[in-house]
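What follows is a set of notes on a single structure, which appears directly below.
Removed from the display is one protein chain of the complex; every other protein chain stays in position.
Here is chain A:
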Amino acid sequence: MAEFIRFDRITKFYGPLCVVENLDLGIDKGEFVSLLGPSGSGKTTLLMMLAGFEQPTSGNILLDGTAINDVPTHRRDMGVVFQSYALFPHMSVGENVAFPLQMRGMGRAEIEGRVKRALDMVQLSAFADRRPSQLSGGQQQRVALSRALVFEPRVVLMDEPLGALDKQLREQMQLDIRDLHRRLGLTIVFVTHDQSEALTMSDRVAVFNKGRIEQIGTPRQVYDEPATRFVAEFIGETNLVEGVVEAVEGEEATVRLPSGAQIVSAVSGSVSSGQPVFLSIRPERVDLSETRGDARNCLETEVTDSVYQGDHLRVQLQNAAHPLIAKLGRRSREFPPGTRVYAGFSAGDCRVIAP
């Protein structure tokens, strides 16, 4: 599939502060890409540059093969949804949705039909004559969404659109937006700092840190195969254990821990023997048993704490050298503190990460 949006060596300075550094990113038509990262990582700035609200200090932004650096925002044909909804407070819901169509010089009858369909899509056609201030936060965001989609923009940009909503509503909207994306074949660039939101909705996730992309891949890739320590820690919870590479064989490496134990682990980047590295082990991939099982990797540990959290049991373990956390399914048996257990996991369930 042809690349639809291309960020070509984009750099952005605010005064002496570099917020985006020599960044390359390509997005396909019809793709849902999340820009995920902590605040100040440059993800919103990148979105603002794509929308045309900000200019890159250097580098080009290409849309469908043409540079759009000099195209003003109102000619870029992109729908933008903000966290603060940004509805026009002096217009009714219907007038808000009609606005982009009026800007395109459509006839009254056509506008009416399209506005109705767009409001139907978000189940708000009954509210067309209300003022935005008379609507709840979730309803306002749905109006903003239908306003950004009604003119069939080439790209839809969303800047933390669900950040102001409560948890239940947010999860419902995540599914709604994902559904709209699939039904309408939209190209969506979605900025968020919420990793579970990014994993739920995206085709691909770009993990931002300090103005750079640390890793870009499918939700499964960034979660299961973190390329850097930052990605491993930012997405989900993980056990990070220091060690030294002893041998590398194909896609697997043997790592010796300070305690002397040997771990066989999958490798993300390139490492060589003798190199100090981190191991990332997801807590839910760890199994506990009182006997040494047949798992490839097995660490002898002692339970220090065990917390029942409804959907899972969270067990804190102390190995000879380092603490470890295991999340066990709710059918698991209890592990009272002081129990000596073996923590087992396969080579594919942990990753070697170069520091």
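Criterion: a contact is a pair of C-beta atoms (placed from the backbone, for glycine too) under 8 Å apart; a residue touches a chain by one contact, two chains touch by 3 or more; residues count from 1.
The criterion applied here is as follows: contacts and distances are computed from a predicted model.
Trainee: Given the options "Beta-ketoacyl synthase-like protein", "Ribulose bisphosphate carboxylase small subunit", "Glucanase" or "ABC transporter permease", say which is the protein name UniProt records for the missing chain.
Mentor: The chain we cannot see is, by its UniProt record, "ABC transporter permease".
Trainee: Given that one chain is not shown, which residue among A:22, A:58, A:73 or A:123 touches it?
Mentor: A:73
Trainee: Among A:18, A:51 or A:295, which one is in touch with the chain left out?
Mentor: Spelled out, the listed residue whose C-beta touches the missing chain is A:51.
Trainee: Quick one: which of A:100, A:219 or A:236 touches the chain that's been left out?
Mentor: Among A:100, A:219 or A:236, only A:100 touches the chain that is not shown.
Trainee: Can you list, in ascending order, the chain A residues touching the missing chain?
Mentor: Touching the missing chain: residues 51-53, 72-80, 82, 84, 86-90, 99-100, 103-104, 131, 133, 144, 147-148, 151, 157.
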